[in-house]
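Just one protein chain is left out here, and the rest sit where they should.
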Amino acid sequence: MQIEKEPKILAILCKWCSYAGADLAGTSRFAYPANVRIVQVPCSGRVDPIMIFKAFVEGYDGVMVSGCHPGDCHYTTGNYHARRRIAVARRLLEFVGVHPDRMHFTWISAAEGKKFAEVCSRFTDKLKNLSGTEKTLARKELAT
Amino acid sequence: MNEMRNKIEELFKNGEIDAVLGYREDPATGEVKAAVFKKDEALDDMVFDGRCVQNLVNYLPTLVARYRKVGIVLKGCDGRSLVTQLVEHRINKNQIVALGVGCEGVKLDGKEADKCDDCATSMSPIADYEFGEKKHKKEPAFSKVEEIEKMSPAERWKFFADYFARCERCYACRQICPSCYCEICVADQQEPKWIEPSAKLSANTMWHLIRAYHLAGRCADCGECERVCPQEIPMRLLNNALEKAVHELFDVRPGTVPDEIPPLVVLSKEDPDTILEGKNE
Partner (left out) sequence: MNKWHKMKRTDLQKFVSRLAEKWEVWVPYRADGKWEFGIYDAMKDLDFPESIIHVSLKSLFFPKRRPVAKYEEDSKWSLQAVVPEDRPRIVIGLHPCDVAGIEYMDKVFLKSEHKDAMYEAERERTMLIGMICSEMEDNCHCTDRGLAPDSTRGMDVAFVEADDHYLFKSMTDRGKQVMQSEYLKEVDEKPEKKEWPAGKYAIASPEEFMEMYDDKIWHELSDICLTCGICTYACPTCVCFLVTDEKFKGKGERVTVWDSCQLQSYSRMAGGHNTRKTPASRVRNRTLDKFAYSHLRYGQISCTGCGRCVMVCPLKRSFPQLGARLSERIEEKKKGKAKAGTRSKEA
């Protein structure tokens, strides 16, 4: 099926900033690739690295996490915690063999609709470049 | 050793402790195992040498629940894991008497254990009484981690997938780790079921990744997880990779400073955003 060749991206976005930014991209008609599947969380601090691990094991080509800019978190300090957790999670995933280009972590505010669209496009392109390489960690079948 | 025995007898006598966690040599077989010495028991079988491999801190919480106050014999690495237990308020300092012993390295299968190459401290960072010599700390070597870091992503995954596929999910690594003490482990959670119970590569990968991640910044590198694994999976490699990461990112070596809050609990506003970047960015 042709769709399988397109990279599948999981984007975990915080509700107050990044998800709103994605909404803005939509209402402003900034096009971004359909490869991105969005999951909304209340705050980037809610992002548990197990979600990122699961995404790669279940076959996602890339994972993106985005939250409010440091200092602007709706819950004041959530994104500071997220920054540390995700930094460590990234290192672990790189260590076991996930290509660094498959992970992208960023801060996108509610006003940055254009940035959201650009980030998604660039990330998708990066993953398309990697489509020749083997998708590590991804499970192949039900019994494995 | 005699010095320590005398001190323990003294502590029993003046009622300060009701039991001691130490190492006992079985007179019949010569094997050395973790053991609880109670108040009126003879301490003749208590030993401390390179055969004292087990991390006794793992048993501490059960024992402090049963006895009022417990003494514990601590190697350097075991002491590091005790620091984590105290900082996380799992045990109170006033429930234990820490008997630090200067460790000269332990033997596994007849030769010195790998973990002793990276020994952060031969004497427990927490010790009410110290016996033996404190040796200088070695700077972390992480040489095995660096070997993996030289491989390409595909090579790394091949290396790890072979091991993860072997995992039986016996959870010995979890049970023996003092820092793994969640009442309901994430591996046992049903809703959502993050980790499937069957021992297949995908579920095992999830298990090993989350186990290593939950220990990030808390693992004392006591090496017990690797020792007990029936499939000889290099558990320490994952833990050390994160120890290196935490050291590079936050300049912390877990458990070496009493009362130091683990790095992933700390709220820091000053971390640079660059820590989120991958190698190619």
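The first chain written gets the first letter, and so on, giving A and B; residue counts start at 1 in each chain.
Everything that follows uses one rule, which is that contacts are C-beta pairs under 8 Å (C-beta built on N, C-alpha and C of every residue); 3 or more make two chains touch, one makes a residue touch a chain.
Remember, predicted model here, so these are calculated numbers, not experimental data.
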Of B:33, B:68, B:138 or B:269, the residue in touch with the unshown chain
B:33
Considering the whole complex, which of B:44, B:168 or B:273 touches the chain not shown?
B:168
Can you name the residues of chain A that touch the chain not displayed here?
58, 139, 141-143
Residues of chain B in contact with the chain not shown:
31, 33-36, 54, 58-59, 62, 66, 168, 170-172, 174-176, 184-185, 188, 196-200, 227-228, 230
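The rule is simple: only the chains that are shown with their structure count from here on.
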Approximate Å spacing (C-alpha centroids) for the pair chain A, chain B:
33
Show me the residue ranges of chain B that touch chain A in the complex, using the header's touch definition.
145, 148-149, 153-160, 186, 194, 200-202, 205-206, 209-210, 212-213, 216-217, 238, 241-242, 245-246, 249-250, 263-264, 266-269, 271, 273, 275-276, 278-281
Please name which positions on chain A make contact with chain B in the complex.
49-50, 53-54, 57-58, 70-71, 77, 80-81, 83-101, 103, 105-107, 133-134, 136-137, 139, 143-144
